[in-house]
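Yeah, one chain of the complex is gone here, protein chain that is, but the others are all in their spots.
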Amino acid sequence: MSTRLAELVERLGGQLRGDDALRIDGIAPLSEAGASHISFLSSAKLRAQAAQSQAAALILAPADDIALGDSYAGARIVTDNPYAYFARAAQWFAARNAAPRVPGIHATASIHPSAQVDASAIVGAHVTVDADAVIGPGATVEAGCFVGRGARIGNGTHLHPNVTFESNCRIGSNGIVHAGAVIGADGFGFANEGGAWIKIPQTGGVLIGDDVEIGANTCIDRGALTDTVIEEGVKLDNQIQIGHNCYIGAHTAMAGCVGVAGSARIGKYCTFGGAAMVLGHLTIADHVHISSASMVSRSIHEAGQYTGFFPLSKNADWEKSAAIVRNLASMREKIRDLEKTLSQLIEKKNE
Amino acid sequence: MSTRLAELVERLGGQLRGDDALRIDGIAPLSEAGASHISFLSSAKLRAQAAQSQAAALILAPADDIALGDSYAGARIVTDNPYAYFARAAQWFAARNAAPRVPGIHATASIHPSAQVDASAIVGAHVTVDADAVIGPGATVEAGCFVGRGARIGNGTHLHPNVTFESNCRIGSNGIVHAGAVIGADGFGFANEGGAWIKIPQTGGVLIGDDVEIGANTCIDRGALTDTVIEEGVKLDNQIQIGHNCYIGAHTAMAGCVGVAGSARIGKYCTFGGAAMVLGHLTIADHVHISSASMVSRSIHEAGQYTGFFPLSKNADWEKSAAIVRNLASMREKIRDLEKTLSQLIEKKNE
Partner (left out) sequence: MSTRLAELVERLGGQLRGDDALRIDGIAPLSEAGASHISFLSSAKLRAQAAQSQAAALILAPADDIALGDSYAGARIVTDNPYAYFARAAQWFAARNAAPRVPGIHATASIHPSAQVDASAIVGAHVTVDADAVIGPGATVEAGCFVGRGARIGNGTHLHPNVTFESNCRIGSNGIVHAGAVIGADGFGFANEGGAWIKIPQTGGVLIGDDVEIGANTCIDRGALTDTVIEEGVKLDNQIQIGHNCYIGAHTAMAGCVGVAGSARIGKYCTFGGAAMVLGHLTIADHVHISSASMVSRSIHEAGQYTGFFPLSKNADWEKSAAIVRNLASMREKIRDLEKTLSQLIEKKNE
């Protein structure tokens, strides 16, 4: 289903240069785009590649538009944030190519009589919806999902297959939860008595705002006494673990394999690289960026980027560095001895 | 459903001070507790907060009881381990508020004719129980679970939704397995021949003791020829990976995202912080505590706490430290040169 370039610009804005009757079938990377594709230039580094692109049209920034000049012959949409424009254009094409949405409850789904499933929702095969749960208008609950007692799935929110959404947890509107995610498992809370562990019942829930995306096989634990909270616009990748009673501020994004221990309080607009870890009960300010594989062991009160991982080396070199790292205290001692000896020597000389 | 304070003390012990006819609705943190709540004081640091709490009653230690004196006006339960008492009290309230347990097999469950499901067990919607599997008295198998051929679920053990419990694996009584956990997937075993990998069939099982809790999306692999063993009282958080033929001693606890490679033998009463990693074939003694994000690459024969992660810094500072870490051998060389030069100098001087 092709789209006129002019129609795209009517909907998404930007300044169109070139043939507005041009018809586009879809989006492709610069190197693979052909005569029916639109592509995008998200960095000045790609100008040379853009000049040689076979794309029918390019989305690009004003400076890149000027720099390209006549070297690229196709149509252009000029906009201040070409990457965001690309995202919206891709959404537009994806929506046009999507399979039609057929509301209804699959015959094999098991819905408790007290649950409320909106007539515009889709509930797939082998889904279980427990007592008093609510599935909102336009929501989609794919095959094999479980929605627990009293849980609420907001308007237009989409649970991919085999999601477990436990009792009394809530997610707002236009969310996406990918396959295998577990929302509302018990937090890890035990009291120790003579070496053995006594379980602390986890009676809080999980409260998730609007426009939140949760990756495949990611877990968000329910709170102990009060709720775990994920604010609006948060984006979590796959295989993430969020402990009980964490609070994650709006629009914070975490890449795959991140772990956040219980009761951590994380600000808004933060980013976490893959496999970053955060200890429990810490506070992290807004606009903090943690590099991949870095361990946050103290609270961070100042915005900025923070890093902490051992640099990679050839194994033989690492062996040497690691041995020294384990004995840095003795190295410091040697330096102190040198300083002392040297200053004594100088003192003597000056006597 | 409120409880008389005296009833709590009759069941759980402790010394009651104050109005024993007081009725309590539930437990709340110090800062949020109101006139119908009991709260608890688990650390002397919270005494000031406790003094100002609106809680009707407090669980606290003898020393805190004396220290608080008249500054707190409510009732008190004095006990040596207030946190363990809180856990038991919370269990008591949670049990009273729990939905009634209705034994039976859901109409949509698929139970092999040779499987044995006790009449007091609950089997949820879309569950599959394969040949010769046994579901014990009082067990709960929630929606979407799979229980493989010959597997055994002990008395009172609870599988949350979408758990996969593979063939010939066994779990004892009063266990909890959270959603999405996979017990008994094949261990990662291959022989290499000319670069390609030849699969070694994994024909052992997983043997799990009583009172074990297993977190959401955690995996415990089946053994290659013999069983993987998890002893009684072990507590595993979410997203943990336990390799084939591991042996984990009683009452050891592991926080989220921990990984243990195959054939590691871990003692009793150990704790592992989040994302700690253990190499294969190692032995770890009893009462060893591994900090978060630390890598255990050698056996540990002595109890104690062990740590190994790169400390977090501002990214620019880390860049400097990391560059030096990679060249520590040359720094050591420089120190040796300095030592040599200095000692030659001193020698000459003394000549």
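All chains are identified by letter, namely A and B, in their written order; residue positions are counted from 1 within each chain.
Throughout what follows, a contact is a pair of C-beta atoms (placed from the backbone, for glycine too) under 8 Å apart; a residue touches a chain by one contact, two chains touch by 3 or more.
Just so it is clear, the structure is predicted and the values come from calculations on it, not from any experiment.
From the list A:E142, A:E166, A:D186 or A:D227, which touches the chain that is not on show?
Once the missing chain is taken into account, the touching residue is A:E142.
Among B:V182, B:I214, B:A255 or B:C270, choose the residue that contacts the chain missing from this document, as touch is defined above.
The single option touching the absent chain is B:V182.
Since one chain has been left out of the picture, which residues of subunit A touch it in the full complex?
That gives, for subunit A, the contact residues 27-29, 32, 81, 83-84, 86-88, 90-91, 93-94, 97, 99, 106, 108, 124-126, 142-144, 160-162, 176, 178-180, 213, 215-217, 233, 235, 237-239, 251, 253, 255-257, 269, 273-275, 292-293, 309-315, 318-319, 322-323, 325-329, 331-332, 335, 338-339, 342, 345-346, 349.
Extract the touching residues of subunit B with respect to the undisplayed chain.
Against the left-out chain, subunit B lists 108, 110, 126, 128, 131, 144, 146, 148-149, 162, 164, 166, 180, 182, 185-186, 188, 190-193, 195-201, 203, 217, 219, 221, 225-226, 239, 241, 243, 257, 259, 261, 275, 277, 279, 290-291, 294-298, 304-311, 313, 317, 320-321, 324-325, 331, 334-335, 338, 341-342, 345.
In this section, only the chains that are shown with their structure count from here on.
Take the average of all CA coordinates in subunit A, do the same for subunit B, and state the distance between these two points in whole angstrom.
Chain centroid spacing, subunit A to subunit B, equals 26 Å.
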